[in-house]
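Let me begin by presenting the structure, written as structure tokens, before commenting on it.
The complex appears here without one of its protein chains, the remainder shown in place.
By letter and in written order, the chains are A and B; residue numbering begins at 1 in each of them.
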Amino acid sequence: MTGDGGSNQRGAADAAPATGDLLVALGVVGLAAVVLWQAWVIPVSPIYAKVGPTLVPIMAGLGLLVFGAALVVSALRGGWQTKDEKAITPDRLALGWVLGGLALNVLTIGPLGFTLASVLLFVCVTRGFGSRQLLRDAAIGGAFALVAYLGFAKTLNINIGAGLVENGIEWLIATVRGR
Amino acid sequence: MISRRHFVAGMAGAGALAAGLGPQAAQAQTVDLLKMFIPAAPGGGWDQTGRSIEAVLRATGAVNGVQITNVPGAGGAVGLPQFLNNWRGQGNSLMVAGMVMVGSLIANKSPLKITQTVPIARLTGEFLALAVPTASPFKDAKDFVAALKADPTKVPVAGGSAGGSDHIMLGMIAKAAGVPAARVSYVAFAGGGPAMAALLGAQVAAGVSGYGEFAEQVKAGKLRVLAISADKRQDGIDAPTLKEQGIDVELFNWRGVFAPPGVSDADRAAMVAMISKMAATPQWAEVCKQRDWTQITLAGDAYKTFLDAEVTRIEGILKDLGLA
Partner (left out) sequence: MDGINGLITGFGVALTPMNLLWCLVGTTLGTAIGVLPGLGPALTIALLLPITFKVEPQAAFILFAGIYYGAMYGGSTTSILLNTPGESSSIVTSMEGNKMARNGRAGAALATAAIGSFVAGTIGTLGIAFLAPVVVDWALKFGPAEYFALMILAFTTVSAVLGSSAVRGLTALFFGIWLGLIGIDLQTGQARFTFGVQELFDGINVIVVAVGLFAVGETLYNAATYKNSETKITPLKGSLLMTKLEWKRSIGPWIRGTLFGFPIGAMPAGGAEIPTFLSYYTEKKLTKYPEEFGTTGAIEGVAGPEAANNASAAGVLVPMLTLGLPTSATAAIMLSAFQSYGINPGPLLLQTQPALVWGLIASLFIGNVMLLVLNLPLIGLWVKMLQIPAPLLYAGILVFATIGTYGISQSYIDLILLYVVGIIGYLMRRYDFPTAPVIIGMILGPLAEQNFRQAMTISAGDWTVFFTRPLSLTIIVIAVSLVIVPKIYSMAKESQRRQSLAR
């Protein structure tokens, strides 16, 4: 399903107005197909149950199929968006920055820890929204993330993802207390 | 009515007890940091077991510090791979799990097995009970089984999720009575509260759950326990076992601790010794009493033998239920 979402979005951005609607509609139909296929392969155990595990999944798939088809028809007839809406072109660069920030966050939150990953996300998003003050944004993001991290670690004893920065601070606190 | 003073005095007493045991515990080898892995969310049975172990180990001075990691999901099936891979070979670490994990690994068709860990000790168990609303025509387990034999579809039984310990117990009863396990009318509820509500409201004919969940309802005269799944009669419980009533079923929802694979023999022996010692303390007995856990301590090799047999047994009944 992840793939569907991604390709739609790229397609929509590249395509002429009514094509966007059509791609979304086809995405729904595609999802319906996957749902029906997956519902079909749900193993039905011999457990006594008057209504099995596949009935509602198949209904959900059929619902998506019916409405997806209706959307396709609507898209072929010129789409459902108004002219004004069609005229809006998304700011692809800004979107790219934010999406890049999200991807970077997923990749770095494990190895670098919560705080550093949050700084990266924060900076990418502010850049996407047009901010040019890289250092200021990084400082604000870092402070925000650190406060959140320490709040959790100290009051509830939950570790929300330690990395270099967090361990360094823990070490610092321990040394100061040790004295 | 418990007055506040009474309670404060009680707490102080418990403190004194722990303090009195201090010197004795100090003779044992002290572990600096014990890492505990709990493949369930905070608050559940395994988590409570883990945190009780922590409290007793700390109170007796057997450990200086305990670090607990919770990885919830799918009856432990999400946590187990992490424990097997990331915790490999680490001495001083323990996972808390139990029968539910055995069942969910099989039912979820996981490629992993609980026997891939190093079993340290079985600690507690809760036996299950079959209960009916007070107004029910079933007076004992024989009545229930007779109705089940006549037409299993007319006897809907409430319990937790399909394939869990409640379902396993019902399947065993059916099988012992000669009714195909998969034919019983089992109504799964999300959690003990809704299942109990369905039973109290007489929406279903009977319910299966841990005995502890029924105890207060029985005391209040709202439910009747037809049978318990223990091996013998239990003190303070006015209910016969299934075996007494000619139904050859015995089932404990047991919980225990496991070390990760790849630990040295010395580490394993040290853990077995520490946990066995803990299970023999009065503090542990007190915790178990409070929580309605039956102590069924079994450590080391004997536990391993038990575990192997248990996996085979659960797999068999889940096959009968159509879930394996």
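The criterion applied here is as follows: a contact is a pair of C-beta atoms (placed from the backbone, for glycine too) under 8 Å apart; a residue touches a chain by one contact, two chains touch by 3 or more.
All values reported here derive from a predicted model rather than from experimental measurement.
Note that the absent chain touches A, B when the full complex is taken as a whole.
Contact with the chain not shown here comes from a single listed residue; of B:Gln67, B:Gln90, B:Ser136 or B:Ser161, that residue is B:Ser161.
Where subunit A meets the omitted chain, the residues involved are 1-2, 5-6, 8-9, 12, 20-21, 24, 28, 31, 35, 38-39, 42-45, 47-53, 56-57, 60-61, 63-64, 67-68, 70-71, 74, 80-81, 85, 88, 90-92, 94-95, 97-99, 101-103, 105-106, 109-110, 114, 118, 121-123, 125-131, 137, 140-141, 144-145, 148, 152, 155-158, 160-161. In the full complex, the hidden chain is touched by subunit B at residues 1-4, 7-8, 11, 41-43, 47-48, 51, 55, 72-74, 77-78, 81, 107-110, 153-154, 156, 161-163, 185-194, 196-198, 200-201, 203-204, 215-217, 219-220, 222, 289-292, 323.
Simple rule for what comes next: only the chains that are shown with their structure count from here on.
With centres taken as mean Cα positions, subunit B sits 38 Å from subunit A.
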